[in-house]
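Questions regarding the structure given below will be posed in turn.
In this view, the complex is presented without one of its protein chains, the others remaining in place.
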Amino acid sequence: MAALDKRTHDRKFVRTFMTTPTAVSDKDDTAEMLRKSIQLRGMQAPDVWVPDNEDATAPNMRDEGAENIAEVLAEGGADFPGEIHPRVVWHRDSPETRYKGFQHMLHIADPENGAVENLDGFVIPEVGDIDDWKKADEFMTIVENEHGLEEGSLAMSVIIESGSAELAMEKLRDEMGKPSNNLQRLFLLVDGEVDYTKDMRAITPTGALPEWKELRHNTSRAASAAGLISVDGPYDDIRDVDGYHERITANNAMGMLGIWSLTPGQVVEANRSPLPPAAGYWIIDADGREVELESQDGVEVYSGDRIELEAEDGGYELEVGGDELFFETEDELREELLDLLDYVPSMDDIVDSMEEFEAAKEAGKGAIAMTQSATVSIDGVEVDIAKDRMWDEATYQALMTPVALFQDVYENRPDQHDDLAELYSEDVVERAMGVGN
Amino acid sequence: MAALDKRTHDRKFVRTFMTTPTAVSDKDDTAEMLRKSIQLRGMQAPDVWVPDNEDATAPNMRDEGAENIAEVLAEGGADFPGEIHPRVVWHRDSPETRYKGFQHMLHIADPENGAVENLDGFVIPEVGDIDDWKKADEFMTIVENEHGLEEGSLAMSVIIESGSAELAMEKLRDEMGKPSNNLQRLFLLVDGEVDYTKDMRAITPTGALPEWKELRHNTSRAASAAGLISVDGPYDDIRDVDGYHERITANNAMGMLGIWSLTPGQVVEANRSPLPPAAGYWIIDADGREVELESQDGVEVYSGDRIELEAEDGGYELEVGGDELFFETEDELREELLDLLDYVPSMDDIVDSMEEFEAAKEAGKGAIAMTQSATVSIDGVEVDIAKDRMWDEATYQALMTPVALFQDVYENRPDQHDDLAELYSEDVVERAMGVGN
Partner (left out) sequence: MAALDKRTHDRKFVRTFMTTPTAVSDKDDTAEMLRKSIQLRGMQAPDVWVPDNEDATAPNMRDEGAENIAEVLAEGGADFPGEIHPRVVWHRDSPETRYKGFQHMLHIADPENGAVENLDGFVIPEVGDIDDWKKADEFMTIVENEHGLEEGSLAMSVIIESGSAELAMEKLRDEMGKPSNNLQRLFLLVDGEVDYTKDMRAITPTGALPEWKELRHNTSRAASAAGLISVDGPYDDIRDVDGYHERITANNAMGMLGIWSLTPGQVVEANRSPLPPAAGYWIIDADGREVELESQDGVEVYSGDRIELEAEDGGYELEVGGDELFFETEDELREELLDLLDYVPSMDDIVDSMEEFEAAKEAGKGAIAMTQSATVSIDGVEVDIAKDRMWDEATYQALMTPVALFQDVYENRPDQHDDLAELYSEDVVERAMGVGN
């Protein structure tokens, strides 16, 4: 049996989790939105598509929604490039809701409706403690048995939107694999911050969602410990692309590489954000704000107003956010700038370093220094700098994550090959597929 | 039986937890401070009053303190507007201290002393792991049995001031409801940061208390998972009202709506802070500092020095913290300002939105956009802006929390009706009592 802490599903990574209402009453065809989403391809198509028969669909439309899911999946599911995991209704406090969710699962997975071959699993919202998770698991086992499916073949993903569910995640390693459940079917742990805020009874002056950083850490940790994949909740302000990108960057630094996407535009952004950029660039800490330098003819230029640099009195005066520093030599200045500067490597850079380290290892070396050089210009004063980093096996392994993500995407999403080749060039794609193996 | 994750006590919310020494040796009447506190009314009276027979009272005065509690509660407890939960001595490492705490509980709850009708429960400090909590619970069961009280009728609140107690909170859902304990009596989870700092052996250069954000999150989460109420520890600097308010705001964003109050002045602040303001206002992010705009004749004015705005060269120049941005059109400028501005709704605004959403739901709509408009003035340049927010059922539920808090206060604290009506107007109070039902 595969170890629990290895990701055991087809996808080792999930970048995007997009929901679509299953039945909209004011349309001639209530399944219109489902029919539109199932045709998404390439960077606009999510890794996991979620026909949403819960919050996105009005309560009185959900029976029809379940029928729509079965119909649309039967027609178009085979060609959809991502996985398909409908969300059904569920609530830890309501047996009525749970039974309704069970009935919808029974219907959608019924082979007579022709959708089950294109169905990867179900998303269960509003779960509570681990015994509540087991109830959903048991219903899925019954669905599988009724419909002649292999036990455990339907994946189960849950939305973490209560304190009790947050605590339940800590028990997964103890509970998965017990003879009387099939919790190995677990796939995604998805945060649901709006309902979590309600359950925690949190208040913010503006009504904005709290950050819930601890929840995200705990979700990522649980995914790591139990071989699952963690996904952040919806980002409501769909116009705010920068904010969405920043949230993804913050999530990635916690090991949470997936995020909910509400629109195809958000899908594009979230499919791309965790992958390394096509071109590397330098950033500088401008009094607490991170600013990207602009590359001009091989020189990296800072053109903001928060840092000022001047050669004078036989030395250098550097002003950062109102503080003036004087350096007598270029070496002293360089030392200070090195603290402020950092380099964001491109996919090409990363693959280069990986290959270099692999060659060094082959030659019997355990650690090598990687150097990144540049000429930096501030207010016309140019300084040559070089940043070193020691790489050993652990560094190599830790920096392998974005490459492993890329490889997983490339293997599972042929519909994105053109986009990736255009972004990175054929050559870089090929070399990226070769490292770490 | 009520679900574990519903708050099951009379109060669903506790804003304020005020302690009073039980016996002060240098006074003619050692119970003088108790007698003074029990007369507090209105916004000066806490939701939970804690005659403190532990840290606030000298060790050699605690037997007398227990007697004082019984006497003062017998006399004045019936008229006190909040709940009364004395703190007794306890320590996970000392059987002597635990036995002393048991004896004090036996005395205070003895019907012969006439205090028990006015006694809501006890606060147990310095608890350790869950088995230690059970020892206190067992003593309270014995006290109830000895004095002919219903089993479980005395509430138990604990102070979380050790790593082991922090971990114990994660087990409450598993332990509450077991046949051999009465842990359903649990009521408040109160952080005690000074002793926690000692137990964690933390050091700060100035000796200031660490923030302990993770502890507060974990306490709030445990309260949410087990149907309890979380309360933050004391804020020592009683002159620093702004700091106290900021701490409360930060706590509220974690779902921790209650806080320790050391003085009637702190009680007033902490009783008010989690409630929505009487008048809404706009705030702006001035290079990392949140600044409130001033409303002047219907225009929201920023008059600080960290943001500068000028119409020039047929466009707009905006300077934020030394960074200059140029916008060719008012639309571009407006887009940027929208990112910086936010609106803090009044109670009236919130009730309006609630009512509007309830009406829309009745009319069959699942989601509606709420808009907040204003004319903003910076350096004399006026810009009209409008901020949209989509409301669905989940948003509605999450934003119901401050209103539910208000309703709980209104129902349980008639002594605060005048203050609330003065703050919000009779009309707003009445409408606030009507939403969500």
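Should a chain be cited, it is by its letter among A and B, assigned in written order, with residues numbered from 1 in that chain.
We take it that a contact is a pair of C-beta atoms (placed from the backbone, for glycine too) under 8 Å apart; a residue touches a chain by one contact, two chains touch by 3 or more.
Bear in mind that the values here come from a model prediction, so they are computed numbers and not experimental data.
Undergrad: From the list B:Pro81, B:Gly163 or B:Gly436, pick the residue that touches the absent chain.
TA: Per the contact definition at the top, the residue touching the missing chain is B:Gly163.
Undergrad: Out of A:Asp110, A:Glu175 or A:Glu214, which is the one that touches the chain we can't see?
TA: The missing chain is touched by A:Glu214.
Undergrad: Taking the entire complex into account, which one of A:Ala74, A:Leu106 or A:Leu399 touches the absent chain?
TA: A:Leu399
Undergrad: Can you tell me which of A:Ser25, A:Gln39, A:Ser94 or A:Thr249 touches the chain that was removed from the display?
TA: Final answer for the missing-chain contact: A:Thr249.
Undergrad: Tell me, which residues in subunit B touch the chain that this view leaves out?
TA: Per the touch rule, subunit B residues meeting the hidden chain are 25, 55, 58, 92-93, 128-129, 162-164, 166-167, 170, 194-195, 197-208, 210, 214, 236, 240, 287-289, 304-306, 321.
Undergrad: Could I get the residues of subunit A that touch the absent chain, sorted low to high?
TA: Against the missing chain, subunit A presents residues 3, 5, 13, 170, 173, 213-214, 217-218, 220-225, 249, 252-255, 257, 274, 283, 288, 321-324, 339, 342-345, 364, 366, 389-390, 392-395, 397-402, 404-405.
By our rule, only the chains that are shown with their structure count from here on.
Undergrad: Can you give the whole-Å distance between the Cα centres of subunit A and subunit B?
TA: Whole-Å distance between the two chain centres: 34.
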